[in-house]
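Left out: one protein chain. Kept in place: all the others.
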Amino acid sequence: MNTPACTDLTVLDLVPFGQTGGEARFFALRLERPQWADWKPGQFVMLRPAGWALDMLWARPFSICRISARDLVIFFQVVGRGTARLAQLRTGDVVHVWGPLGNAFAMEPDTPTLMLAGGIGIAPFIGYAHTHPKPWNLWMDFGHRMPLGCYPFESINEKIMADSHHEEGPEDLSRFIETMGRRMREFRDQNGLVLACGPTPFLRTVRSFALEYGVRTQLSLETRMACGVGACLGCVCRTTEQWPDPARAGGNVQTCTQGPVFWAEQITFDDETAAPPTAADAPVQACER
Amino acid sequence: MNTPACTDLTVLDLVPFGQTGGEARFFALRLERPQWADWKPGQFVMLRPAGWALDMLWARPFSICRISARDLVIFFQVVGRGTARLAQLRTGDVVHVWGPLGNAFAMEPDTPTLMLAGGIGIAPFIGYAHTHPKPWNLWMDFGHRMPLGCYPFESINEKIMADSHHEEGPEDLSRFIETMGRRMREFRDQNGLVLACGPTPFLRTVRSFALEYGVRTQLSLETRMACGVGACLGCVCRTTEQWPDPARAGGNVQTCTQGPVFWAEQITFDDETAAPPTAADAPVQACER
Amino acid sequence: MIDMHVTLPGGLHPLTLNNPVMTASGTFGYGVEFTPYGDLTRLGGIVVKGLSLAPRRGNPMPRVAETPCGMLNAVGLQNDGVEYFVRTTLPKLPWREVPIVANLYACDPGEFGELAAVLAAEEGVAALEVNISCPNVKEGGVIFGQDPRQAAKVTEAVKMRAGSKPVIVKLSPNVTDIAHMARAVEDAGADVLSCINTLTGMGVDINTRKPLLANVVGGLSGPAIKPVALRCVWQVAKAVSIPVIGIGGITSAEDVLEFLLVGAHAVQVGTANFIRPDFVFRLVDELAALCERMGIEQWDDFRGTLKV
Partner (left out) sequence: MIDMHVTLPGGLHPLTLNNPVMTASGTFGYGVEFTPYGDLTRLGGIVVKGLSLAPRRGNPMPRVAETPCGMLNAVGLQNDGVEYFVRTTLPKLPWREVPIVANLYACDPGEFGELAAVLAAEEGVAALEVNISCPNVKEGGVIFGQDPRQAAKVTEAVKMRAGSKPVIVKLSPNVTDIAHMARAVEDAGADVLSCINTLTGMGVDINTRKPLLANVVGGLSGPAIKPVALRCVWQVAKAVSIPVIGIGGITSAEDVLEFLLVGAHAVQVGTANFIRPDFVFRLVDELAALCERMGIEQWDDFRGTLKV
């Protein structure tokens, strides 16, 4: 894996997305290009604006959408204090950025691959769709609660076959979950690969389908992170007996360095046994964090 | 005294003063006009930008330079963390402001009045000179370390007789102290009034001349303040037996509510007895905080 | 809409507050300083600056310093003495509309008793709050609040002379086991506990090589200490059966609810009063609005409902 680095990058611009009146809550943040040798879709960066006071110590993790010759782009949704402050960035501000971090999604150009995205979980798939050498082997199902224009869905839809599912009520959610189940069975039948990114209840649903239907599935987890480099042990997830390193099977591994992408059967969501995933459980929050 | 109030005011602009290359450290801050009935020169406001994070809890005290039909103006120098952050204000930002606070300088239109200002201590005298009904009875001696253009000296000089004294080395300082002594004797001989504002070592010098020469003198103290309203008892100064309220003579009174302007003989600087004021003691820092 | 009133149960003399938001001692003067900035009668209650028998000049300057998300103070209990308070200040306060709590500071149990007796006679005083974060000069200067036996003695001394006034004992966080302290004070007869007082801290200036406070050490307060305060209130509320008032770093309506969630009946707002002088008045409004938004209809439905 490429060696990460920590650099100071200047904000090129911050573009609100899908403004529907009211305050914007979705943004594309363009930073000047970092001097990183390489990166892979599914990897992420830690961002902390240089101007942040110490009342908020931690950086925040975001998927890399794109690194071009000119810029590094991330796409984010305002969900709390940190993202609200990020939304105040202005052109010329400096941001401490370290990355590229973590592993990446499996990329098997010839395997039919289904991307399942919930809400802002669409972010890492932008890079995936754009760097995939055989986009005709790629499909996406995208569940979202906010209007479609809030998300960078078009930039994916123009490259590959993508369906969007607007969740406006509980019925929409059950229908979306049904669709996911059906699609995962289809991809299993083609010896396909499933990649999922979204909020935890959504990932829990995907994981249980993956185990039930026996389809090769990767999940990209969104854990709270303090360091992003494997040091604080604040972002761990629980492995199963399938974890390749027997010393850590059934233990905890850092999502930031061993993930954020995991094979569905190699990890478990702590509380899964307590509450099996149902439509009532994956619910309203499914596509918004 | 007029009743103070706490309001949110919008920044009209922030104008750097006397930029000499490098980073600006002197600013005029113009805020929209507060709805205050009245104010008097020597009074001050507490300022805390609405956007400040809680890592810095306190507001900062600043003398009122002017309140016009359109604006409230203060003049400040960057000396630490708080003033550095104030220097980042932009047009349209909102600032919590409470005031007008404290008492005011004695205003005796027919008395020959000498204003002694050290560095940024010039700020309250702008309002004093501009609202004085008989400016021909006003004089000023202004000691400063930074170039004259850093300070709003011109706006005073055009109204009244003002001399400036640039302190570039220890000799300049002794010469300025000599001048102050001579001038204070002159004003005593005319039954005049002396008003002083500046850093503590400077005020200590003025106070000892006042007592030595027996000239009516007021000092405006610059104490660290947390609340500005008399509640925290963090800004007190020590009174002498001359203090009018016998219950508090020899005790501590709040600079924010009982001051910031005091008659020289009614207060004392704690450490004064330990170290009598000399040129070596009032020193380099005299006109800069 | 929630009825904002809170009654602190407590045997003979329940204390009823207009709402759970009081002001903390030493951060709101005697209340009168804030009349230009809001209507005092809208507050839950007002705890005045610590009162001693004789006037005290307090510590030398500097007495306060800003720290990350907090501040240090070593004011040293400057005050005009209890007589001046009851004679001059109390009559100016709207004590019929808002409970005024007197905060007591003394250096031995006997003095504490005397103070309590003076204040017990005042109709305008709704309750007494005993500040045990002060040294017992007669016993070698050990802090009352750091020794359960001493804290109990002070509590008894105050209770004995407090007549029908509820006695609140204010706990110090600078102890190994705050639950132990709380039980000792409860057993000694306290009607209510408040916690926390400040954490002992210190600041220095590397240029002058001097402490930031003339007193060298001082009390740390503000948002920085909120996690410690929440933990203390939670431990204390579990340990005792008398009501607890939460204090420490509150700067928002959400913070108020956090303290109620871990078991407090009410809260006191301290350092936040320095953010702006109308802070606590706005907070009362925000709390009502937040309860509305969250669908909290009775304090009893929310208080102490932390799921652990």
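Order as written gives the chain letters A, B and C; numbering starts at 1 within each chain.
Keep in mind that, in the parts below, a residue touches a chain if its C-beta (ideal position, glycine included) is under 8 Å from a C-beta of that chain, and two chains touch if they have at least 3 such contacts.
As the structure is a prediction and not an experimental result, all values here were calculated from the model.
Trainee: Which residue from C:A224, C:I247 or C:L283 sits in contact with the chain not drawn here?
Mentor: Spelled out, the listed residue whose C-beta touches the missing chain is C:A224.
Trainee: If I consider the whole complex, including the chain that's not displayed, which of C:V137, C:V216 or C:A289 touches that chain?
Mentor: Answering carefully, the residue with contact to the hidden chain is C:V216.
Trainee: From the list A:M56, A:A106, A:M161 or A:L211, which touches the chain that is not on show?
Mentor: Result: among the candidates, A:M56 touches the missing chain.
Trainee: Which of C:G26, C:G249 or C:G270 sits in contact with the chain that's absent?
Mentor: Answer from the full complex: C:G249 touches the omitted chain.
Trainee: To test your reading of the contact rule: which positions on subunit A touch the chain that is missing from view?
Mentor: Touch set of subunit A with respect to the missing chain: 3-6, 48, 54-59, 96, 98, 223-224, 226-234, 236-237, 247, 251-252, 257, 270.
Trainee: Can you name the residues of subunit C that touch the chain not displayed here?
Mentor: With respect to the unshown chain, the touching residues of subunit C are 67-70, 72, 146, 174-177, 199-204, 206-211, 216-217, 220, 222-228, 230-231, 234, 249, 254, 257-258, 261-262, 294, 305-308.
By definition in this document, only the chains that are shown with their structure count from here on.
Trainee: On subunit A, where are the residues touching two or more other chains?
Mentor: In subunit A, residues 54-55 touch at least two other chains, as defined above.
Trainee: Among all residues of subunit C, which ones touch two or more of the remaining chains?
Mentor: Those would be 68-69, 223.
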